[in-house]
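Scroll down for the structure; my scribbles are underneath it.
Here the complex is missing one protein chain, while the rest keep their positions.
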Amino acid sequence: MRRTRFGIAAAGVLLAGMLTACGDAGSDDEGRDVEAKENAADEFDAGTRMKELAEAGKITVGVKYDQPGLGFKGANDDIPSGFDVEIAKLLVADLGIDPADTSVVTYEETISDNREPFLESGKVDLVLASYSITDDRRKVVGQTGPYFVTGQQLLVPADSDVASIDDLKGQEVCSVTGSTSIDRINEAGAKGVGFDSYSECVQKVLDGTVQGMSTDGSILAGYAAENEGQLKVVGDEFSEELIGVGYSKEHPEMCEWINDVLEDSFEDGSWAEAFELTLGPSGVETPDPPQLQDCVA
Amino acid sequence: MNAVLDNLDAYFKAFGYTIFLFLVAGVLSTLLGTVLVAMRVGPVAVLRGAAATYVTVVRNTPLVIMFAFFSFAAPIFGIQFKWLQVHVGTFDFTAFFGAAVVSLTLYTSAFVCEGLRAGVNAVPLGQVEAARAIGLPFGGVMSQVVLPQAFRAALPPLASVQIALIKNTSVAAVFGVAEATAQMRTFTNSFSSERFGIFVCFAIGYIVIVEAFSFLATRTERHWRVAL
């Protein structure tokens, strides 16, 4: 009997640990209501992918499910939330599709490893998943934007003396396995160690196994807000990531359309509004909209 | 392919970690598995029960959960491996390597124990009686007569267990060890256009390690067969 009770207690402690590890990241706020454009199909030229999508009235968008503030889907959420998702809604609405109706819009989870394969195979039509624009990716998929510029910073315990990545030369710094962040950490002279998700890295910072973790400042800000008093974001950005929209290389005409929608959102204030709603709460000030890259024909 | 060929040092270093994980966990799991099987077939009922329970629990737990336990749950109880700070050349063996070795060792030892137990059961009772008759105590009977023969009989299944371990080291990729699979993911992320070639290069790396090990196992088996 005593053993059973100890077992239950141990299981309880374990479960509690696991739950903490899972975290309760993500905000409850609803996200913006974006109205679908009427008669959108008429605006596109025949033969374009936009026309096809608008006429079909269905679209699949690849987003992240595990990055609070950018792309995050809680267990009870119908639609993911975050800045990536808000920008996706603007694009979807421009095609005349209701971005809040999950029967016509599918927000497919994409992880770092499958974004290109999903675009290439047509499994998703667009990717907005904190998707850095790089020359190498552009060999296989289309990328444009950026709609967001961010850079890598450090998340360290609140009482840490670490002020920048230079203080962690030769030390282990956590990030997600295989991510660009790991490369940047190594390039900066620290040693990148990889976990499956940022929330796991947060655990390793909290339990003291590593002195800090590093990835885009916007992501770190979310975790700092969640663990107020325990963690803080420090240091200058030691990399620049241009976060853009991914599309299939087979449909180069989408580039101009995406840029137009982004440009409109910069001008009518919906971009800034989306930013404040999603990344604002974690203490990031709304910056000026970034400079869009030209579409190369 | 160029992604790997241009970064061969990273490629080999990553497989270096894979091999270190395999060697350390391979040796430790064989030792622990041997102790477990001695407990399982030994005369002390409490130890028999403990070993059987261990095997049942560990064998039925997914490896990822073992890793997750030592990465996220064990630190709550103060079990960390921060004391581990070994640096050999460019290789760092720290807390993450320690947790990975412990997870892989505990997991693999249950399979080693079961493989060896099949080997122990294959040793004729007469061998045990003869060993007892010359006055060997339990430990001597096991170490001098039963286990050496059990290892020979169980070599093929034990080799399979260790080959599984080689591949299981890849789980450490997402628990802080920069081994081959982690490096592969870095490559595929940085060189998305060369995904296929990268996969092929890393598959070849694993195949080479497994084949080299299989070769040694087969040679040992043949050598022992001559001895018997």
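Observations on the structure shown:
Note that the chains take the letters A and B in the order they are written out, and that residue 1 is the start of every chain.
Here, a contact is a pair of C-beta atoms (placed from the backbone, for glycine too) under 8 Å apart; a residue touches a chain by one contact, two chains touch by 3 or more.
Quick note on the criterion: contacts and distances are computed from a predicted model.
The chain that is not shown carries the UniProt protein name "ABC-type polar-amino-acid transporter", picked from "PadR family transcriptional regulator", "2Fe-2S iron-sulfur cluster protein", "Tryptophan synthase alpha chain" or "ABC-type polar-amino-acid transporter".
By the touch rule given at the top, the unshown chain touches B in the complete complex. Of the options B:140, B:157 or B:197, the residue whose C-beta touches the omitted chain is B:140.
Which of B:131, B:155 or B:177 touches the hidden chain is settled by the complete complex: it is B:131. Against the chain not shown here, subunit B presents residues 43, 124, 126-127, 129-137, 140, 144-145, 148-149, 152, 224, 227-228.
Definition applied: only the chains that are shown with their structure count from here on.
Here the spacing of subunit A and subunit B, counted between their Cα centres, is 37 Å. Put simply, subunit B touches subunit A in their complex at residues 68-69, 71-73, 75-77, 80, 82, 92, 94-96, 173-178, 182, 184-186, 188-193, 195. Note for the complex: subunit A touches subunit B at residues 13-14, 17-18, 21, 112-113, 115-117, 134, 136-137, 139-141, 172, 174, 177-180, 182-183, 191-196, 200, 203-204, 207-209.
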